[in-house]
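With one protein chain held back, the other chains of the complex are shown just where they sit.
Up next is subunit A:
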Amino acid sequence: MSGFGNAFSSSIGKKFIMGITGLFLILFLIVHCGINALIFLDDDGLKFNIGAHFMATNWIIRAGEYVLFIGLLVHIFQALRLTLQNQKARPVKYAVNDGKANSKWYSRSMGLLGTLLLIFLVVHLKDFWVVSRFTGIPTVDVNGHENLYGVMKVKFQDPVRVGVYILAMISLCYHLLHGFASAFQTMGWNHSKYNGIIKNVGVWYSIIISLLFAAMPIAVYAGLIK
C-alpha cells in the first residue's frame, strides 16, 4: 500500500470515497426501487414477495448486503469527518453570507439532508429489515413465500409513518439532485460531450426514484392497490 502514499487521506482521496460510495448507493437504490415497484403490479404482492424472497435467500445478495452496509457506514463517517474538517477551515463565520446568490440550497445542505435520511433509515430498517431478517414475517402468501407485502400493507396504514416516509423521500430527492452529478464531478468524469447527459440523467433519476418510493406508502394508505 505504501506506493499509494496518502491517496485516501488527502482531500481529494476523501472526496473519491464519498463519490464511490455515493455511486454505489445510487446503484443500490435502483435495485431496491425496482423490486419494490413490483407492488404496483397489483397482484396481491405475489411478484413482490418472489423478489423479496430472492433477495433474502440468494447468497450473493446476502453477501452484497454486508458490502451495502459497509458502503453506507463509510459514506456516513467520511461525511462526518469531512464536515468537521470543513468547519475547522472557517473558524470565524461571516456576519452576512449570501449563499443563495451563488449555489443551490440543497448543495449546501447535504449534511442536513443526509442526517434526515439517516434518521429515516433507522425507522425504515426497523420497519422492514429487522422484521424480515430477525423477528420474522408472520404470514406466507399462496406461493408459500414470506408475505413481506402483507407487512408493508399493515405498516402503511399508519398516517404518521406514511408522512415520515414522504418527507424522507423529499430529502432523498434533494440529496440525489446534488449527489448524482456531484459524484461524477468528484471522480473527474467531466467531459463536455457527456456533462449534459450526466446532469439530465441525475435530475430524472432523483425525481423518478423518490417519486416511485413515495408513491408506495401513498398507494397502500389510500387503498389504490389491493
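We take it that contacts are C-beta pairs under 8 Å (C-beta built on N, C-alpha and C of every residue); 3 or more make two chains touch, one makes a residue touch a chain; residues count from 1.
Heads up, the rule we're going with is that contacts and distances are computed from a predicted model.
Considering only "Oxidoreductase molybdopterin-binding domain-containing protein", "Ribose transport system permease protein", "Succinate dehydrogenase/fumarate reductase iron-sulfur subunit" or "Arsenical pump membrane protein", the record for the omitted chain gives "Succinate dehydrogenase/fumarate reductase iron-sulfur subunit", by its UniProt protein name. In the complete complex, the residue from A:12, A:30, A:140 or A:154 that touches the missing chain is A:12.
Between the chain not shown and the residues A:62, A:108 or A:126, the one that touches is A:108. Residue in contact with the omitted chain (choice from A:95, A:122 or A:160): A:95. Counting the whole complex, the residues of subunit A in touch with the unshown chain are 3-7, 10-16, 82, 85-86, 88-99, 101-104, 107-108, 110, 178, 181-182, 185-190.
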